[in-house]
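Apart from one protein chain that is not included, each protein chain of the complex appears where it belongs.
Chains: A, B and C, in written order; residue numbering restarts at 1 for each.
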Amino acid sequence: MLFNLPYIAVVALILIGLAAVIFKRNLIKIVIGITLIESGVNLFLITLAYRGGSTAPIYTATTTEETIMSLPVPHALTLTSIVIGVAVLALMLTLVVHIYRHYGTLDARKIGREEE
Amino acid sequence: MSIEELFNFLLDHSPALIVAIPLLGAFLTPLVGKINDKVRNAFAILVVAFTSFLVFLLANDILTNNTIRTYVFGAENAGSPIVRILFEVDGFSAYMAIIASILAIAGVIYAWSHMKEHTGQDKFYTLVLLMIAGMFGMILTGDMFNFFVFLEITSIAACALIAFYTNKGKAVDAGFKYIVISSIGALFILFAIGILYSQYNALNMAVIADSITFSFLDKIALVLLISGLAMKAGIVPMHMWLPDAYGRAPASVTVILIGATQASLYGLFRMVFSVYGNVFSSIDVTKDTVINTINSVNSVGWMLIILAILTMLIGALMALKQSNLKRLIAFAALAEVGYMLLGVGVRLASKVSQDITIAGETTTQVAFQGYSATALTGSVFHIMNDALDIGLLFLVAGAIYLVTKETSLNKLGGLARNMKYTTVFFLIGLFAVSGMPPMNGFASKLMIYQSTFQLNPIIAIVAILCSILLLAVFVKVFHSAFLGPKLPSLKDVKEAPKSLLIAMGIIACIIIFIGLFPNLFVENIVTPAANAIMDSAKYITAVI
Amino acid sequence: MSGMSRIVKTMASITFPLTMIYGLYIIAHGHLTSGGGFQGGAVVASSCALILVAYGSVWTMGKIKEKSLSVFESLGAIGFIGLAFFGLIFGANYFFNNFLLKQDIIPFFNAVGTGASNINTAGIIPLMNFAVGLKVIVGLFTIVLVMAYATTKLKGEK
Partner (left out) sequence: MMEQISQLVETLKTGTGLWNPLIWIVAIVIAFLIVYIIRSFGNKDYKKGTEQTKAFLSGNPEYEKEKMHIKSSNIYWGFLESLKWAYNALDKMHTGNVSDYVLWFVVIMGVFFIIMGVL
């Protein structure tokens, strides 16, 4: 049961994020929701890498032959995903700043409604 | 080094260079831009032209020899490529790369005059080249995670380009919607990749495809992949971002954006037919997974058919109502995507298992109906036609906007009197997109109609009806924008600048060529591509 | 964004070099220990952001030009891709070759060192880390700087 706890957290994070994106009307909260989904997915990848009682995958840190290392590949994937997440987050916030300048509001129901 | 050696060298390394050269060009552009505007524009065109040259070199080799090329990063092809990042180029990838390169070069040439009066052109060209690199990466890669990375590169660059007119609120709004939609889709795709990695300890598409068992977790991953990629390809009812994005982006970007959408569609094809190839496209009875899953294969096929019909109908109906020219073309583009998905659906829905009695011995056989190959070939063919037709129409719309500064069709009229070449190009696009003979759209739609008719006549009738609706839509545009008397407000309109006409001319020439000689094209280019996507075993054995 | 009090400014000035050196250490040891270009770059960028918060975006914008930042960012990216092209030209004839055959091109970095924790090892991976580090430092700092500057302008408008 305890071993599955991270997976439950993953699903919970993704659902909370989706709920925030779907039910919140404030653009900043939508951005927060996407960040939550991203954290959930990253946590999922990190959990995949973990083996019981393992150390960080550094060559010099392995003291004996029997030391188990956690999988390094998902760590690399998570890192890449985080980097992409930073770029996406920065871009989204920039656009939110622009939207606020144009409409003076962050309510998703009120932006982009003007006639041309 | 002799010329032949140079060509061989370029051919060997072309999968890597096709992605690396636009990437290098993208970051060199701001430095080149310090010299002169014209030098920078020429530099961007040169970079894309060289990339297209490499694409044609690679596609020529792959489509004529019917082979699969792999390129392993950081190592020679020998050794264990499974743990490394790998590019795998089969016929279908090469075919999609040709489409992407045509769109890219038309877009970059078009941008020369179209973006002339805007500031921030350095950043514009950097982002365009980044997007082109991401697009090629998605098409050529053979690694699941790499696919995700390139998907994100494409969508980040595309988002910034959609919101390029930051002085217009709606453009920024469309960019925000696009990045929300695409990042959520991409995150679910990443989740699916994680699920697949947890089961098979591999990220390579061929390795996963080899060992896939269609377990419970695989089904979850498949659903996440299909819905994420379908959203990025703009399938109804997840299409609402597409008219916003296509309608608000500069026309030169919209053309390349079509390529990005098609690259997502390519991902859908690749996931369904290659990664899950043992489930969806295998006819090997010895694999015990195959027979048990025929029901779920058929139901996925019918689901895709229903989505495709919805996409066609809603796209065509909504297009009829629009009065903004670019939004109208965007909805028409949506309808065209439906035709491509229809081929996939028909292919999957026609998979059957039948008991055959030969000499008293009853054996179970899994097979596809004969028409399903035609359906898939037609839909692969239609990818090219849609990209060219819709691309041409968007270029015409951008040209109209450039000379009149009007987006609404209600304020246009009588443009044919001043813009002769543009009118001709629009007519070509009109006939092609609505599937009128003798343009290219007719040939591919004919293949789809006839194969769909054998599965279920009603679907084919709906498809033909949508095609007629599209014709009605564009006749309306032609009448209200080009025909009629000269409007007083548009008295001084001039013909579009030369670079716009060159870009439109390139695409129009290709449309007419494919339209006049469809068989030449289908036999030499489309059929190898369709065969490559249908043959998942070959895709797997090329790596392992 | 305007600057903060004298105490904050002094403390930020003292902390800035320490954080920066730590970040540079992470970049330089990226091929030996956990970390690398992005992580170290993020640390250095956060130290720059500290200065930005303490002294205010108007003061920082006066010291640094946005255009020169974007040139540095381009240089970082070009360095990374250029090193990948090095493998094609000077290496064993494939892309992203980590261990160049002609080591004289870049003399300091060997493929294998004398010990497991020798710093001049791992071929061109440390150089790639430097390139990524440069790009990340400049990129993240530009994002924070421009966004902070954008909020000030907005207040001025109203």
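Convention: a residue touches a chain if its C-beta (ideal position, glycine included) is under 8 Å from a C-beta of that chain, and two chains touch if they have at least 3 such contacts.
What you see is a predicted model; the values in this text were computed from it and never measured.
Peer 1: As a test of the contact rule: which chains in view would the missing one touch?
Peer 2: A, B
Peer 1: Check each of B:166, B:213, B:323 or B:456 against the chain that is not shown and name the one that touches it.
Peer 2: B:323
Peer 1: Among B:6, B:39 or B:223, exactly one should touch the missing chain; which is it?
Peer 2: B:223
Peer 1: Per the definition of touch given earlier, which of B:414, B:429, B:505 or B:528 contacts the omitted chain?
Peer 2: Of all options in B:414, B:429, B:505 or B:528, contact with the hidden chain holds for B:414.
Peer 1: Which residue from B:367, B:446 or B:537 sits in contact with the chain not drawn here?
Peer 2: B:446
Peer 1: Pick out the residues on subunit A that sit against the missing chain.
Peer 2: Looking at subunit A, the ones touching the missing chain are residues 18, 21-25, 30, 108-109, 112-113.
Peer 1: State which residues belonging to subunit B touch the missing partner chain.
Peer 2: 176-177, 180-181, 184-185, 188, 216, 219-220, 222-224, 226-227, 230-231, 237-238, 240-241, 244, 296, 299-300, 303, 307, 314, 317-318, 320-321, 323, 370-371, 374, 378, 409-410, 412-414, 437-438, 442-443, 446-447, 450-451, 454, 472, 476-477, 479-481, 484-488, 515-520, 522-523
Keep in mind that, in the parts below, only the chains that are shown with their structure count from here on.
Peer 1: Testing understanding: with touching defined as stated, what is the shape of the graph linking the protein chains, line, ring, star, complete or other?
Peer 2: Chain contacts: complete, every pair touches.
Peer 1: Looking at every pair of chains, which has the largest contact count?
Peer 2: Top-ranked chain pair by contact count is A-B.
Peer 1: Could you grab the centroid distance between subunit A and subunit C? Build each centroid from C-alpha atoms only and quote it in angstrom.
Peer 2: It comes to 23 Å between the two C-alpha centres.
Peer 1: In angstrom, rounded to a whole number, how far apart do the mean CA points of subunit B and subunit C lie?
Peer 2: A distance of 36 Å separates the two centres.
Peer 1: Quick one: subunit A and subunit B, Cα centre-to-centre, how many Å?
Peer 2: Each chain's C-alpha centroid was found; their separation is 28 Å.
Peer 1: What does subunit C use to touch subunit B in their complex?
Peer 2: 70-71, 74, 77-78, 81-82, 84-85, 87-88, 92, 94-98
Peer 1: Which positions of subunit C touch subunit A when the two form their complex?
Peer 2: Its residues touching subunit A are 32-34, 38-39, 116-117, 140, 143, 146-147, 150-151, 154.
Peer 1: Show which residues of subunit B lie in contact with subunit C when the two form their complex.
Peer 2: 13, 16-17, 20, 23-24, 26-28, 30-31, 71-76
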